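A protein chain is absent from this complex, but the other protein chains hold their places.
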Amino acid sequence: MKNFITIDDLPNWEDTLASMQELKANPTAYSHIGQGKTIGLIFFNPSLRTRLSTQKAARLLGFEVMVMNFSNEAWAIEYEDGTSMEGIRSEHVREAAQVMSQYCDMIAIRAFASLTDKSADEAEIVLRKFAAFASIPVINMESATAHPLQALADALTLTELQLPKRPKVVLTWAPHPKALPHAVPNSFVRMMGQMDADFCIANPEGYDLNPEITAGVEIIHDQEAALAGADIVYAKNWCSYSDYGKIIRKDKAWMLTPEKMKRTQNAKFMHCLPIRRNVVVADGVLDHPNSMVIEQANNRTFSAMSILKLLSENG
Amino acid sequence: MKNFITIDDLPNWEDTLASMQELKANPTAYSHIGQGKTIGLIFFNPSLRTRLSTQKAARLLGFEVMVMNFSNEAWAIEYEDGTSMEGIRSEHVREAAQVMSQYCDMIAIRAFASLTDKSADEAEIVLRKFAAFASIPVINMESATAHPLQALADALTLTELQLPKRPKVVLTWAPHPKALPHAVPNSFVRMMGQMDADFCIANPEGYDLNPEITAGVEIIHDQEAALAGADIVYAKNWCSYSDYGKIIRKDKAWMLTPEKMKRTQNAKFMHCLPIRRNVVVADGVLDHPNSMVIEQANNRTFSAMSILKLLSENG
Partner (left out) sequence: MKNFITIDDLPNWEDTLASMQELKANPTAYSHIGQGKTIGLIFFNPSLRTRLSTQKAARLLGFEVMVMNFSNEAWAIEYEDGTSMEGIRSEHVREAAQVMSQYCDMIAIRAFASLTDKSADEAEIVLRKFAAFASIPVINMESATAHPLQALADALTLTELQLPKRPKVVLTWAPHPKALPHAVPNSFVRMMGQMDADFCIANPEGYDLNPEITAGVEIIHDQEAALAGADIVYAKNWCSYSDYGKIIRKDKAWMLTPEKMKRTQNAKFMHCLPIRRNVVVADGVLDHPNSMVIEQANNRTFSAMSILKLLSENG
């Protein structure tokens, strides 16, 4: 594994799960791995969990960390080849990626979807171009179409629960006032492909995710039917994929409520955060002991550690 | 002491003074205290002294430090309970505080007064909500109504001066073009309550501080009378408390000048900085050997160290 851009990059799923569990049990056992090494964290977008957990993970492994907010601390980056750079973009990714490779041993990048240019988003321009021109590993801290560190943390959270042998896991769409990207649900779906579970996605008509990613997964357009008997309910908003970037409905019919949770098998509730209370989910669900959202956030440290460790061992 | 939000949270005043003196005499003696621990510094507002001195203090004690500018690096935070989060605020303090508690062992927060909503400012919404939902200690790096790390640094500065047994200390209001909060004078007044001094406050009519905080302290509306025989003059602007957030006067009659300082007992001059020269105070006062402002700034390192050390020992 040269880079970690999607869940599918992982060479061995069971090893990754075991590594996260080991690192959580003993977070300082590998504090020598990053000695004398530096990781650069590049943010093109806001971040709370990712920013802090990735720094924490890197320091626990002994890495030096340099954080940069590219949107206001560096130069605007050009990604297109052959263009005459007369506009506002003053540095090409070819140079930026090679230059960072001189100072860092790894780069982690957050670059959200535009939600306006579907083909650019799907091409993962920022992550893929940095990966193409960097001579060091590139790690995805949420890109246009994937958030694999979140999905790994979610996988660790699932393994820590007392669940039936083949639990029923429901990923349900929920309302939101803004158009949100598909990165989190995409990576959750890919991750669930590695788990032994009865997995389905519930979303309104018009909100089906990219069919290439959901191939083989049952999609249900009736939320209450989908929730019946669930052991895990993972809520998340996303904008339309077919009518790319659009919000089709803003009503609260799909908001997750304590009443709806009664249809489940006393299901655990999951969400990647940040979450809008009483829009995506009612307070009563989030404040219930079955809510796993804080432990999911905690597990971000160990998913980041497992990837940094894996990429270090390659080198 | 679970959190350090005001001067009144301190369990023992004499111990705190002694701790600051010990840490200043030997700043590296406790470099093991923070080993393996992380402090998160959250800024909602600009900062020079607080940002650097708190980082410096934490590193001297061996802490890892993660700095975040919440206003542009994270998500806008909602503080109200039960609200339907459909506006610009995308993360609730309940989650933000719990999440940070996963990655950090302490959080220090700077969140200035609005100066428009008196009851929200007095409720110290940001600090109190973070403290309520965090599972780790919360430290005030200047909140709506208090700046206790500054007051501790000021106390250390006072103990280092050759002063009469019961010095006369005058906190005097001074002019400023902008409406400034009451945090610094409030904490200075609370701190002076612990010191054996002849303390009074001088301010124009309409500028009396919160009477709950100044209870028992003499307030004089004649600056020149107040300054007579002073050993210490602490200048600071603040906006009106009774006509909350307003600037009542902008004239320079209350600017501190060398002429006015002649009325004192060769008084030392103090201010928390930043200071507007020739508005709050004339150059001649600030550039005089009696000005303590740089030593006050230096002492910020040791006030922060004493609080980090105290909160570590509790844990």
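Per-chain residue numbering starts at 1, and chain names A and B are given in the order in which the chains are listed.
FYI, a contact is a pair of C-beta atoms (placed from the backbone, for glycine too) under 8 Å apart; a residue touches a chain by one contact, two chains touch by 3 or more.
Keep in mind that this is a model prediction, so the values were computed, not measured.
The chain omitted from view is touched by exactly one of A:72, A:162 or A:266, namely A:72.
Check A:104, A:174, A:273 or A:293 against the missing chain and you find that the one touching it is A:104.
The chain not shown here touches chain A at positions 36, 38, 40, 64, 66, 68, 72-75, 78, 81-87, 90-92, 94-96, 98-100, 102-104.
Within chain B, the residues in touch with the undisplayed chain are 28, 43, 46-49, 51-53, 55-56, 59, 69, 72, 177-178, 273-279, 283, 286-287, 293-294, 297-298, 301.
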